[in-house]
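One protein chain is absent from this view; the other protein chains keep their places.
What follows is subunit A.
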Amino acid sequence: MKKCMTLIAAAALLGSTALAQADDTKVGVLMDITGPIASFIPPLQNAANLAVKQVNDQGGLLDGKAVAIYGDTTGSAQGAVDAAQKLANVENVPIVMGALMSGTTIAAAEAVFIPSGIVQISPTATSPAMTDMKDNDLVYRIVPSDNFQGQVLAQMVLDQGIEKVAVTYVNNDYGVGIGQTFMDAYRAAGGEIVAEVKHEEKKNSYRSELATLAKGGADHLVVIAYAGDSGGKIVKQSIEGGLFSNFVGTDGLRDELLIKDVGAEALKTSFFSSPTSPADNPAQKTLHDAFNAEYGEGADKAFVDQTYDATFLTLLAIEKAGSADRGAMAAALRDVASSPGEKVGPGEWAKAKALLKEGKDIDYDGAGGSYNFDANGDVSGLIGKFVVDGDGYKQIAIFE
C-alpha cells in the first residue's frame, strides 16, 4: 500500500511536467545553483524568472507560454555535464541560458550542447578559452572575454605615458586571464614590465610579494585582484611601506571599500578600468524598476542585468525562429541581438512579438549593453576609465 502511494506520487510528479501544455515552449536555464557561487544565485534566478514572467504576461511565447527549466551544475564539471544532459535529452530544450562559471559553461558545451546542436548563451563566463572553441556557432556570451579588458587596460596605461610597470595578479581565472593578456598586450606595444608576481588570495601579509615587485624600480603597480581580498591589502600595505603610491586597477579593485580603507587622498594618482554600460543607459533603469517592483530589492546585485538580458535573448530567438527547432536558433539569436532592426528594450516583449509577426527585424539593446556578437559569439563591450572622486568613482573616458 505504502509503495503504491509512493509510486502514484512519483508518477503524478513526473506526469505533471510543471503543468506544461502542449503549446508551451521550454527554455533551459543552467546555473551553478549549489556549490561555490551559491550566494550569487538567488537574484539571478529572479532575473531569469522575471524575463519569463514578462513574456507570459505579454502574449506568451509562440502559441503558448514560456517555461523555464532549471539545471543545477553544482559548480563542478561532473554536475554541469549531468544537468546539461537532462536539459538536452529529457527536457528537449531548444536553447539554453547559462552557465555562469567558465569551467561549468565550457564542460557543458563541449560534452553535451555542441554535440546535440543546442545554442548556449552565457551571461557571465569570461574565460578566453571560449573564444577559439570549435563550437559550430553554438556558444555565445554577453560579457567581454578577459582578453578584452586586459588589452584595453594595456592601452589605457600606455596612453597615460607610463612605460614601466610592476604587475601583480590574483591566482584564479579572473586574475590570470586579465593579467596574462595585459602583460602580452603591454609588452607588444612597447611597455616594459619590470616585475611580475602572481599571488594567492586570503593571506594577511603581501609584504614579501611587494618587496619583489618594488625591486624593479617602477613607479606604477598594476593590481588585478579584488578590493575585499588581496587587492585591498596589497594597496594598503604598499602605501604603508612606502613602496608604491600610484596604482592601476581593474573592476575587482574599483570598489568603494578601497576608498574607505586607504582614503581618497592616497588614491588620487591611481586609475581603474571596468566594464561599463553606455553612459546613462535608460534600459538599465527600466529593468531595475521592474525587478524591484516584482521582488522588492536586489536589482543592483552583480550580473542581474546580464542574466536577464541573456534569458530575454533566448526567448526572442525562439520567437524569431517561429518554432522550437534547435537548428534555427543560432541564426535567430544573431538576428535579434544585432543591428540593424527596430530597437527593443527590457520588458518590451509585446512590442517585439508584434514586430516579429509583421516580419520586421528587431535589435535587442539590453540593460547591460547592446550585444553585437562577433564571429566567435563574443561581444566587445565597453571599458570605462575611472578615477577616485570623493567617496566614489568617476568615469573619465570610455574605450571600445
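In the analysis below, contacts are C-beta pairs under 8 Å (C-beta built on N, C-alpha and C of every residue); 3 or more make two chains touch, one makes a residue touch a chain; residues count from 1.
Simple rule for what comes next: contacts and distances are computed from a predicted model.
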Worksheet item: Can you pick, from "Spore germination protein", "Branched-chain amino acid ABC transporter permease", "Heme exporter protein D" or "YeeE/YedE family protein", the UniProt name of the chain not shown?
Response: "Branched-chain amino acid ABC transporter permease"
Worksheet item: In the complete assembly, which of A:137, A:173 or A:261 touches the absent chain?
Response: A:173
Worksheet item: Quick one: which of A:24, A:72, A:251 or A:365 touches the chain that's been left out?
Response: A:72
Item to complete: Kindly state which of the options A:25, A:46 or A:276 is in contact with the chain not pictured.
Response: A:46
Worksheet item: In terms of residues, what is the contact footprint of the unshown chain on subunit A?
Response: 10, 13-14, 16-18, 33-35, 41-42, 45-46, 49, 68-72, 74-83, 85-86, 88-92, 101-104, 106-107, 110-112, 115-117, 127-129, 133-134, 171-173, 176-177
